[in-house]
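With one protein chain removed, the remaining protein chains of the complex are shown where they sit.
Our next item is chain A:
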Amino acid sequence: MSVRNPGMKIDLEWVSKVRVNTQAVLNRAQQIQSIKLAKKQWQAAWLLKAVTCIDLTTLGGDDTQSNVHRLCMKAVQPVPRELLGSLAMQDKGVRTAAVCVYPSRVADAVRSLKAANSNLPVASVATGFPAGQTPLRARLEEVRAAVADGASEVDIVINRTLALTGQWEAMYDEIRQFREACGDAHMKSILATGELGTFTNVYKASLVSMMAGSDFIKTSTGKESVNATYPVAIVMVRAIRDYFLHTGHKVGFKPAGGIRTAQESLVWLTLMKEELGPQWLGPHLFRLGASSLLADIERQIFHYVTGRYPALNELPMA
């Protein structure tokens, strides 16, 4: 990641003026999904780009050192060397953007990556993930602990209670404190859009999170019943564009939850390119939170290289 978003003083007038037309947003989402995508080397290149944007994630209650280790090794070498070789991409640094784990597993991940001689960032979810319903003191402590263990990115969840009751200033203050607790670690704010009720709320929450200094805004925890959808993404990236037009700071976007197919990853890239432009197409400003997506992308790249679809057991496991 590069330049950070310093944030700004909260501007409640701006927040209060937000208007979102639901039908127009749904319409735009349809349009973006219907854009035809190029095949052949374009598809292969775009899929590799998607790989470099993945936050390879495991967020299970049953995570242990061993599966976190496997995940880290997969993140360092997400596509088999021989496949990359056939595409002349073996030395172009194709690896996922980060690994993403629970705070208690950060130390495991950092150790595994260090052993593998990799500087791949470790991201940690925090602040009472996924519900955020723990005392502020505990949530702040969680951030500090993750950073102390070596997390260089922190995915915090916003306080939905405050968002739903319109206490934007209070929400801003909380996120500001999280940002301080993060220190040099980059902060991604999870809005849990499936629980915010309206697009207007999503837009407002996006603005407040960015004003409070989020480097990324992220759709969902992956634990809500509705996760990353294209319409909600359009609302969020429009807020990002709005913030950029006002302040000149570029904030990144991370859809997460339910993204499983290579085709979907291409639509997400298209959405970013259409709405924000090509400069948002890279891990510094775009992440895909996913766990099983990578396997499908590998399959498609395997097919592009060999003309055959592999059985799942032919590809290295995460």
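One rule holds for everything that comes next: a contact is a pair of C-beta atoms (placed from the backbone, for glycine too) under 8 Å apart; a residue touches a chain by one contact, two chains touch by 3 or more; residues count from 1.
Basically, contacts and distances are computed from a predicted model.
Asker: Can you work out the missing subunit's protein name as recorded in UniProt? Choose among "Origin recognition complex subunit 2", "Aldehyde dehydrogenase domain-containing protein", "SWIM-type domain-containing protein" or "UBC core domain-containing protein".
Answerer: Missing chain, UniProt protein name: "Aldehyde dehydrogenase domain-containing protein".
Asker: Return the single residue from A:Pro6, A:Gly183 or A:Gly277 that touches the missing chain.
Answerer: Touching the chain that is not displayed is residue A:Gly277.
Asker: Of A:Val15, A:Ala44, A:Ala256 or A:Leu293, which one is in contact with the hidden chain?
Answerer: Final answer for the missing-chain contact: A:Ala44.
Asker: Which positions on chain A touch the chain that was left off?
Answerer: These residues of chain A touch the chain that is not shown: 19-28, 31, 36-42, 44-46, 48-49, 87-89, 92, 238, 241-242, 245, 269, 273-274, 277-278, 281.
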